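All protein chains but one are shown in place.
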Amino acid sequence: MISQLAGLLGRFTLFLGIWWLLTDGRQAGLMFGGGIAAAAAMLPLAIAEPRDAGKPRALLPTVLRGLVLLPFFLWQSLYGGIDVAVRALKPRMPLAPSVFDYRLRLPPGPAPVMLASLVSLMPGTLATVSGARLRVHVLDATRNYQDELELLEAQVAWIFDVALQAPQAPAPNVWQHSTEQDV
Amino acid sequence: MTTLYLALTLFLLLTLAAGFWRVRHGPTAADRMLAAQLFGTTSAAILLLLAEALELPALRDVALVLALLAVIAVIAFTASVKTATPDQDSRDDR
Partner (left out) sequence: MIVSLSIALLLAGVGFFFAGTVGLLRFPDVYTRLHALTKADNLGLGLIVLGLMLRAETGAAAGKLLVIWLLVLTASGAASQLVASWARARRIRPWQG
């Protein structure tokens, strides 16, 4: 009950904050915004999915933890942008693309999707979620990406406050060029 | 400063126009859809610069809406073109 109330209050604060920023900090519409923010904060109570009932996800702490790590992600995405810009602008265009599967340790839900989005901003990698795996397309097959992916996955787990599990997906027989068994 | 903003806006418009070559030539429908993403981000940047140059803060809201609409276009594309014949060019593999 307490945690539900705290979650409600956290969502309300977050939505009101976004409203305040989007209206350039004007006071005039704040009452209206407060009503909308309250309605939006209560929405998850009305449409809560049964499988989420066990552990309500706290939005505000998740967003705040995300903001803590934001500078790191932005710094990495600076490298990512420079890397791809250099490849695009070099006359010989150094590309050696490859695809491999990364076995996720994150539980299913929004966390793997966020991980895929972040991986796509990092240097040389582009990811989509495919069941209990991340399908990673890389621009430079000669590099090893495993450590970076594990670090990012641990950070996403911290942001969403979930525990990493042993990988659910069976170990792949072929690591490289797995596109042949694509579905 | 205003001149700089307008010059940058013009340059961004040119990169946007160049991107439409990809829409024209594909070869796959996914390639054409990439242009929607390009349009979303570039037009957001253009409008943010214009908001500053013309001192029209409301253009920032337009930037936000355009960028999000571009993503909705991508979502609609991936949801609706499921059943169509794959627009795939195997010659592109080599």
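Chains here go by letter, A and B, matching the order in which they are written, and residues are numbered from 1 within each.
Following the convention adopted for this analysis, a contact is a pair of C-beta atoms (placed from the backbone, for glycine too) under 8 Å apart; a residue touches a chain by one contact, two chains touch by 3 or more.
Keep in mind the model is a prediction, meaning the values are calculated, not measured.
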Would you mind spotting which of A:Gly7, A:Gly33 or A:Gly80 touches the chain that isn't drawn? A:Gly80
Sole contact to the chain not displayed, among A:Leu5, A:Met31, A:Ala46 or A:Leu89: A:Leu89
Could you pull out which residues of subunit A are in touch with the chain that's been left out? 18, 20-22, 24-25, 74, 77-78, 80-81, 83-85, 87-89, 93, 95-99, 113, 116-118, 120-121, 123-124, 126-130, 135, 137, 139, 177, 179, 182-183
On subunit B, what residues meet the omitted chain? 1, 4-5, 8, 11-12, 15-16, 18-19, 21-22, 28, 30-31, 33-35, 37-38, 40-42, 44-45, 48-49, 52, 57, 60, 63-64, 67-68, 70-71, 74-75, 77-78, 81-82, 86-88, 90, 92-93
